[in-house]
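Structure, as structure tokens:
Here the complex is missing one protein chain, while the rest keep their positions.
Letters A and B mark the chains in the order given here, with residues in each chain numbered from 1 onward.
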Amino acid sequence: MIVAQDPTLQDFGHDPWWLIIAKIVAIFVFGLVMTLLGVWFERRVVARMAVRPGLNQAGPFGLLQTLADGLKGAFKEDIMPRTADKVVFFFAPTIAVICGFTALSVIPFGPMVSIFGHKTALQVTDVPVSVLLVFACSGMAVYGIVLGGWASGSTYPLLGGLRSSAQMISYEVSMGLSIVAVFMTAGSASTSQIVAAQRSGQPISFFGLDLTAPGWYAILLIPSFLIFCIAAVGETNRAPFDLPEAESELVAGYMTEYSSLKFLLFMMSEYVAMVGMSAMVTTLFLGGWRAPAPITTFWAGANSGWWPLLWITAKIVIMLFVFVWLRATLPRMRYDTFMRLGWRVLLPINLVWILVLAAIKVLREDVDSTSRNLILAGAIVAALLAALLWPSKKKPPAPTLEELAKSRPAGSFPLPPMDLQVPPSPRARRAVAEREPANVGAAPEGEQE
Amino acid sequence: MEDLSLPKIDYAAVAPMLILFGVACVGVLFEGVLPKAARRVTQLVLALLGLVAALSVIVWQSDTRVLTAGGAVAIDGPTLFLQGAIIVLGIMALLLIGDRAMEHGGAFVAQAAITVGSEADRKQAVKEQGATEVYPLTVFAIAGMLLFVAANDLLTMFVALEVFSLPLYLLCALARRRRLLSQEAALKYFLLGAYASAFFLFGVALVYGFAGGVEFGTIHDSVTESTQSTVLLYAGLAMIAIGLLFKAAAAPFHVWTPDVYQGAPTPITGLMAACTKVAAFGGLLRVLYVGFDGVAWDYTPILGVVAVLTMLIGAVLAVTQTDIKRLLAYSSIANAGYLLVGVLALSKDGLSSTMFYLVAYGFTVIAAFGVVTLVRDADGEATHLSRWAGLGRRSPLYAGIFTFILLAFAGIPLTSGFIAKFAVFGAALDSGEAWLVVFGVVTSMLLAFPYLRVVVMMWLSEPGESTPTVSIPGGLTAAALVIGVVATLVLGVAPAPLLDLTTSAADFVR
């Protein structure tokens, strides 16, 4: 039987130079390909959800459309606005892209494999604080957006940049706190160790029952998982949180003045950031490169060799699908609601959850089983009592349309009569000689008279 | 990884700080929960109760001599004495802060965010009650000071420094009248304070490089044993001293003092003049006596020059002042110089006399600022000296009290000021620092001039049109005044009990 070999922190930093370069190039190519495919994927999925075919002209299934768009974009005129701050305007998109790619370097794509005789992990590198590195990169990437907005020297981009900076500050706090829960459970801040910690469920004893807690932190730490996902959408400026580029208010937000390759770089940074965030969610909460639960039970080798690349890519694509799904189905949030969600909902919930988690850890490790059961029972009883005694507000039944219409004060704007008969247009009468008048408010044909 | 275990903490010994931090947190909660009308009384009572509780714990724990919380906190004689002093002076300052009898809504602005001079500002100045956040902020500041005098390593000391400074910066900005002046004062204090903190921290880093630790015990040991370059030690000590002398308002780090004392709400000025001085000198004493006593020969001349400079600048510039609050500020600078003389005695006597001086000066200075809050006209406090002319005719009682306070500042016998100066100069003479004492006596005589000028002005001038009225103090201010004046008198007539107490408390643990 082949057992998946988890890399430890000592396994990093010993690769020969050609292997390091190969890994870096591989991750770069991965990012590029994911961008190309990601745009295609997004447009296809959104089209499907809107019941239209979507990309289908260039190449099979329209796969080459993004490539064509990219080539076309590169040959467009590169416009430098006269009021722009030239240097910053030039560097802003590159900052965004570089940070996006750097974050990918600590994502573990698989276990130890052998490449030309060298045993190495499928991960560019890992450090004891690699999750924080990703976090730092996503924080720095926002500089690209903010500076792009500022350097454009025009109002809409500036507003977009302002929104983005406020958004980043607000949502990085919630995100950081979700990661804290993962650190507390995994006991490490390195990505490879967190994946290793999700290897198998931990046994827990609950009133004498011996259960196995699920290994994936998405289930074990579900509040953190949900908050992290929400914050990740906020952090990557994706719908419904795409306020920095809200086209209905800000034209295209921070990218308004950008054109040609610089615009493409911004586009690319958005997709790379999405891939990076999806990979991060996968690593932190969805078991990383490990195969999902039922597969390993009948195929022991699923987690060894190069197979994990398949699992992690699948998980990333699923997360990307969620991103696209959100965009296709949710309207953009209003700015103040968005800020309120971050500071007044996500942050307090996260703090309380971390406290609860810490309490659970103390109960598990430092308290003997009798008193633990007592405390647990007490907590459950208290929760039940609170639920029972919680004052419930009965809502009055919603008034009907007629009641609402009658309750309007005098001088209100008049309503059309409920049984309105739209008179036929004189022109229509000329064209279509004898047509029945349209009967809008009345009952269907069969039930009349 | 082996299990971590929390270091043993002697909770009874650190209880005063814990009580005050807890009270401050509860106060902040009250701000969110209580209706506006109920806040002021609740907050004031809560803060006073907390301070009294902390004081009683200190009295109860008065025999404790212990290093606790992993060696980070030293509870010993000087700590307990200085903590007690800070709390008593803090109670007096809190009484001044809480009084709303002289002015509608008290000395603090209702909403500091409202633009100065706007329509809303004029409205709130007349109508609204002062902000009640000042009470938890004051308690936070006092709690930070308690930790500052107890800190046994430089890192804890730095955190405590920030904990007590930040609320003070804020409180400075909250004056009800002359708000721009108040905000300017807060900004100056904040920027310069941050600068001084940075120096302190840089110094801590250098000393860490020298000693390999930040505990005073480690530093003390490595001063004699370490083979590292002493450049680190001296540079580090110099920078730490800059940070501490800034808080103590010693020259040449005194420039903030007049502006901040003038701009801050007067009760807060009282708090700063009394409690901050106690805390700053408490910290300085511990740093010099416990951590760096091995290099005493090296720093005494430099700090001596600082002391002389402080006394000279304070005394000379006090002569030229025309504003009573600025005059008191320069007097406070000069007093920092006298305190430094006591510190530089570097003996048990020096320690005890400095502690005595701190307490005596604290009582007097709070009473002085208490009187300043009383002399007002339609625009608030009338602080220009010319306005005080003829006050003796109009209100002999308060002019008498202020005269007594000024005499105490000048060091006239039968006041605490005399005994305190006598004690520090005596200690310095015993340690062979006669040159400091010479400067001390000369500047004392110089400093008596501005005080006497005010006295003469109050009693020998005719009250003019612009002479302001002296408000009848509310009960709280009256209480603070009575405490301050009585203490000044008692410490001048019968100082023996407090002198004995300081002598018995004058032993650091290391």
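What we mean here is this: contacts are C-beta pairs under 8 Å (C-beta built on N, C-alpha and C of every residue); 3 or more make two chains touch, one makes a residue touch a chain.
Please note the rule applied: contacts and distances are computed from a predicted model.
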Protein name as given in UniProt for the chain not displayed, "ABC transporter ATP-binding protein", "NADH-quinone oxidoreductase subunit J", "Oligopeptide transport system permease protein" or "succinate dehydrogenase": "NADH-quinone oxidoreductase subunit J"
Chain not shown: contacting residue from A:158, A:195 or A:230: A:158
Contacting the left-out chain in the complete assembly, out of A:132, A:222, A:295 or A:326: A:132
Hidden-chain contact residue, picked from the options B:209, B:400 or B:426: B:209
Absent-chain contact - pick from B:19, B:47 or B:69: B:69
Interface residues of chain B (partner: the chain not displayed): 1, 4-7, 9, 14, 21, 24-25, 28, 31, 69-73, 111-114, 131, 133, 136-137, 140, 143-144, 147, 153, 155-156, 159-160, 162-163, 166-167, 169-170, 173-174, 206, 209-210, 212, 227-229, 231-232, 235
Contact footprint on chain A, counting only the chain that is left out: 85, 88, 127-129, 132-133, 135-136, 139-140, 142-143, 146-147, 149-150, 153, 158, 161-162, 165-166, 168-169, 172, 176, 189, 334, 336, 407-409, 411-417, 425-427, 430
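Definition applied: only the chains that are shown with their structure count from here on.
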Centre-to-centre distance between chain B and chain A (centres being mean Cα positions), rounded to whole Å: 53
